[in-house]
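Complex shown without one protein chain; remaining protein chains in place.
Chain nomenclature is as follows: A and B, assigned in order of appearance, with residue numbering initiated at 1 for each chain independently.
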Amino acid sequence: MATPIIELVGVTKRFGTFVANDSIDLRVNAGEIHAIVGENGAGKSTLMKALSGLQMPDEGQILLRGTEVVLRNPDVAMSQGIAMVHQHFSLVESLSVAENVVISNPPRRAGLFQRRMAEKQVAALAETYGLAVNPRQRLGECRVGVQQRVEILKALYRNPDVLILDEPTAVLTPQETQSLLGQLRHLKARGKTIIFITHKLKEVMALADRVTVMRAGRVTLGVEIGETSPSHLATAMVGHEVLAGRRPEAVPLGDELVRLENICSAPDTEGATRLDDVSIALRQGEIVGIAGVEGNGQSELIEVIAGMRRPRSGRLSLRGRDVTTRLSPATMRRHGVAHIPEDRIATGLATPAPLLDNLIMGAHRTAPVGSGAWLDMAAARTYAASLVQSFDVRPGNLAAPAGSLSGGNMQKAIFARELSSDPEIIIAAHPTRGVDIGAAEFIYEQLLERRRQAGIILISSDLDEILRLSDRIVVMYHGRIMAEAAPHELTPEKLGLLMAGITPDAGRVDRSGKQ
Amino acid sequence: MTMQSTIEGGGSIGSGHPARAWAALQMPLIATVAGLAVTTVLLLTMGVNPLDVYAALLRGALGSLYGISSTLRWATPLILAGVAVTVGFKAGLFNAGLSGQIYLGGFVGSLIGFGVLLPAGLHPVVAILGGGLAGAFWALIPALLRRYLGASEIVTSLMLWYVAIGISDFLVRQFFRDPTSAAFLMSVKVAPSAILPSFFPVGNVSLMLFAAVALALLMSRLMANAKIGYEIRMTGANPAFAHYAGVPTGKRMILAFCASGFIAGMIGASESLGINQRFVSQFDPGFGFDGFLVALLANGSLAGCIPAGLFLGILKAGGMEIERTLGVSKSIIWILQGSIILFVSAYNLRSYLRRFVAALKRR
Partner (left out) sequence: MDIFTLSLVSSALVAATPLIWAAMGGLVSHQAGIFNFTLEGLMLFGAFFSVLFGSLIGNVWAGILLGGLMCVVLSVVWGWVVIDLGADQIISALGFILLAQGGTVFLMSALLGQSGGIFSPVQLAMINPPFLASIPVLGPLLSNYTALTYLSWLLLPLFLFVLYGTTFGLALRAVGEKPEAATAAGISVRGIRYVAIAITGFCAAMAGAQLSLGLLGMFTDNMTAGRGIIAFAAVVFGRHRPVAVFLVALFFGLAGALTDRLQGFGLPSELLLTLPYLLTVLALAASGLMVMLRRKGVQRQVPQA
């Protein structure tokens, strides 16, 4: 058996008492595409950080072609032929494409940066690997798909033998994903070894030669692709039989709660999307799922309904009453709108503040927590404790800063707080992002249960989640509504096309968007 | 001290566990030790025995009745200054221009002192409150600029400090100048009814001391237990979060900053009425910086400003003694203070010290 190009032996990494990687053994053969799968928090990224030199492990060895190497920093890893393509693009927006690609080792003469040579090199590299980019273009002006290509070129610039990709398809449409998979096969044909991290099992089955499954910091399975199947992998990922999501039973529809008519908004900051003639209605008893690749107006839509963004034109009505002119978070709260935000740390919680303070926000205005101009601290503590109990927030220390909780528990705390007022209108944005599977199931249960008395708008980039929970699906692209349909009417292919701005029936391409 | 520790220290007295109190004291203590290290080294290189200096410090501050009165005299404005800065911090705002609000408060306070006639019990109270309002007004400007235009309140309030000096000095020179003093710029004396009397047998310690302590405790209670206090704290902890939740963050920030300015204005007024009994140009020996140091040592605790203010009062009272008996410039105290401020937010210092101590143990 040939020596594997990369071998990890007993690699362990701890953060305090938390063991992110527990004695990992891994073998990757030269020239293969190796997938590493696992749920959020399984330890995949940590392991790849060790391999790419970003974070040295506490114990264990890393062997390159049989010889032990110490990957002290990314530079060392790159010189050893290992390059990483990151999940959250590590690109600098104000630099040009060429500058971004060559930055790890820019062509220089006596300290002076040889810009033209860099641009030539990048153009040549792009041609060789079939990744079309414009070397001179400022990165901030490039589309997401192009930025991904730049990331890959950046990794290829150091002429690595091993390429590591971390969740490469997270922000791509189904079509862009296919394109990427093709590029990766092409790279394999040119002799590169590819390791990619993902939790999308379909991609694994389509692309990988071998798979390693991680769960809770350990390797639970290492297998050839031919010997496994998605459900086999899923079981190894989760540790128990994964039930296919039960179809929720229909619930009788009630009154109309929210109506957006022809809402248009302007892009204010760099990167914001304008909303273009958006019309949506929400009734009690239903979950409306907004599908779309991130960055196509979903955030802006949430902001309008939550009172954070005044539309330039159009109408927003709550229970029949036009509130467009008096839009503010306070107004929306008063009308019974609850909001589970997409960025829990930025807007969902005050992380330095104690959990208690985070839980009573909103409830502090009225009894039992609020009394006159003061807070009844004893009542507040009782109230918060009951929330912690019913939503199983762990650990339940009310005095601990909210930032000390894990992602899943933070999300549960936010749910607890938002749902405690029994709101009739709930906006849930990416509710299970970065949340472990147990908490995610709990959240799904909560949402399905709540819709009996409320209307829920669900925004998610996880298509499975949308398909499973929604009564109606709305697809957004470049700030417009592409289509509205029931889940069973939308196949994954149709959804993918819609998300990319293509109306399947007419076969037309949406010309309003940038190309 | 960062915003973080300010928020964590948001409970009122008695609501924290001993462990939390220790955690809150850790950095101020370490920073103080580091500061003492710096001054000790500096003194040694200048050929001065540091122990003499520290002994003189303590002697001057606590060794005599006069010393104690001096300590208390300084502690009064320092406690208030610490409270003023901390109140701003609670809302996430940095009142770097405290000195300007103090200055203007001193001017307006003395103006009321010599400009109007009021019965003796009422006069100083009205004047001090008037000084407070002036300070609140002066803080309103940077607060509004921050709220509506996003201008850094640190820089604007700091710049307005110089403007406050200019305006006050100008008005005093033009209209209210004491004709008998040519060398110093000072106003006419305030009316006898406006003077804030001292109750201490020696020196000048007025009832303002109790007002300062009471105010610290009151603000502590308000921040911890009042609805508005809660909203201010949440605004400071995460403005976006508070805003999304319907808290009128702009109003709360302005309220907190103006409250900070109000307290600062009172400092100026009480100094003018109690100590100087008139407006004296440059009367402020640096309460702005000192208040900042008190707030840092109190590490976010409003009630903690009381012991912190006393500590700084000791430094100030003792500093004079150092210069008097040893001929060492009292700027050594500023060096101590500056070093403490420099290190107080350096959290990694703890792990450095731990490694240092571990290395010592191994030897």
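Remarks
By definition in this document, contacts are C-beta pairs under 8 Å (C-beta built on N, C-alpha and C of every residue); 3 or more make two chains touch, one makes a residue touch a chain.
Treat the numbers as computed from the prediction; the structure is a model and nothing was measured.
Within the complete assembly, B:Gly250 is the residue of B:Gly63, B:Gly115, B:Gly250 or B:Pro307 that touches the hidden chain.
Touching the missing chain, out of A:Lys13, A:Lys192 or A:Arg309, is residue A:Arg309. The missing chain lies against subunit B, touching residues 1-2, 42, 46, 48, 92, 94, 96, 141-142, 145-152, 154-156, 158-163, 165-167, 169-170, 173-174, 239-240, 243, 249-250, 253, 289, 292, 296, 328-329, 331-335, 337-349, 352. Touching residues on subunit A toward the chain that is not drawn are 52, 54, 73-75, 78, 84, 86, 88, 90-95, 99-100, 103-106, 108, 111-113, 154, 265-266, 268-269, 303, 308-312, 328-329.
Here, only the chains that are shown with their structure count from here on.
By the touch rule above, subunit A contacts subunit B in their complex via residues 306, 308, 328-330, 332-334, 339, 341, 346-354, 357, 360-362, 364-365, 370, 373-375, 377, 399, 401.
Subunit B contributes residues 3-4, 7-8, 10, 15, 17, 20, 225-228, 230-231, 233-234, 237-238, 240-248 to its touches with subunit A in the complex.
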